[in-house]
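Presenting chain A:
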Amino acid sequence: MNDYQSVYLALSVILFSIGALGVILRKDAIVVFLCIEIMLGAVNLAFVVFSRANQSAEGLFMVMCIMAVAGAEAAIGLAIFVLLYRKTGTINIDKFNLLKW
Partner candidate 1 sequence: MKFDLVWLIPIFPLAGVLINGLLGRRIEQKNKSLVHWIACGAVGLSFVVTLGLFFKLLGLPADKRLYDFAWFPWISSGVFHVGVGYQIDPLSMFMCMFVTGVGFLIHVYSIGYMWHDEGSYSRYFTYLNLFMFSMITLVLADNFLLMFLGWEGVGLCSYLLISYWFSDLANAVAGKKAFVTNRVGDFFFAVGILLLLVHLGAHGIWSLNFSVVFAHANLLSPHLVTIICLLFFLGCTAKSAQIPLYIWLPDAMAGPTPVSALIHAATMVTAGVYFIARCNVLYSMSPFAMEVVATVGALSALLAASIAVTQNDIKKVLAYSTVSQLGYMFLGLGVGAFAAGLFHVLTHAFFKALLFMGAGCVIHGMGGEQDMRNMGGLRKRMPVTFYTMMIATLAVIGFPGFAGFFSKDGILWETFSGAHGSYILWLIAVLTAAMTAFYMFRLIFMTFFNECRASEEVQKHIHEAPKTMTVPLMVLAALSIFGGYIGVPESLGGSNLVERFLRPVFGLGKDKLLQSAGGPGLIHRAVSETAAHQSFSTEIQLMFLTAMMVLAGIFAAYMLYMKKRSVPETLAANNPSFYRLLLNKWYVDELYEKVFINPLRSISFFLWKGIDVVVIDGMVNSTAAFFMKCGSAWKASQSGYVQRYAVSFLVGVFVLIAYYMYVR
Partner candidate 2 sequence: MNHLSFPILSTLIFFPLLCAILLMFIRSEGGKNDELLRKIALVASVVEFLISLVLLKYFNDSTPGMQFVEFAPWVRSLSINYFVGLDGISLWLVIMTAFFVPLCVLCSWTYIKEKTKYFLISIFILESAMIGAFVSLDLILFYVFWEVMLIPMFLLIGVWGGERRIYSAVKFFLYTAAGSIFMLVAIIYLYYFSYKTTGAGTFNLLDLYKLNIPITTQLWLCAAFTVAFAIKVPIFPLHTWLPDAHVEAPTAGSVILAAILLKMGTYGFLRFSMPLFPYASHEFIPVIAFLAIAGIIYGALVAWAQPDMKKLVAYSSVSHLGFVMLGLFAFNIEGIEGGIYQMLNHGLNTGALFLLVGMIYERRHTRMMDDFGGLAKVMPVFAIFLMIATLGSVAVPGTNSFVGEIMILVGAFRAYPVCGVFAVSGMVLGAVYMLWMYQKVMFGPVTSEVNRKLPDLNKREIATMLPIAVLVFVMGIFPGMFLHKMDSSVKYFINQYQQKYEMYEAEKSGNPVATHLKGFKIAVDSDAAFHNGVYSRGR
């Protein structure tokens, strides 16, 4: 494995960790959402790296898919937040435990 690859992978891991911690710790729904996007970005980065390392386009293909999904997610997710905000006046994640049994 070449050096630059490990650098990129390290960057991917760091980004993923930042995203994961953000998802777990932050209370603002939008920030959580951003953190999810960061995680997705980290994964995309890893895909690109491996794609290059393996000299195959499959990884890139996955990246395109993930970006499309991420876009859709962002659209729906933000819409949900807007609605939630309108209904409850807040988007603090701790206020929403509607999924409880």
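Here is the rule we use: a contact is a pair of C-beta atoms (placed from the backbone, for glycine too) under 8 Å apart; a residue touches a chain by one contact, two chains touch by 3 or more; residues count from 1.
Inclusion criterion for the candidates: all candidates are chains of the complex that A comes from, given by their letters.
These numbers were taken from a predicted model, which means no experiment stands behind them.
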| item | value |
| --- | --- |
| In-complex contact of chain A, chosen from 1 or 2 | 1 |
| Touching residues (chain side chain A, partner candidate 1) in the complex | 20, 23-25, 32, 93-94, 96-101 |
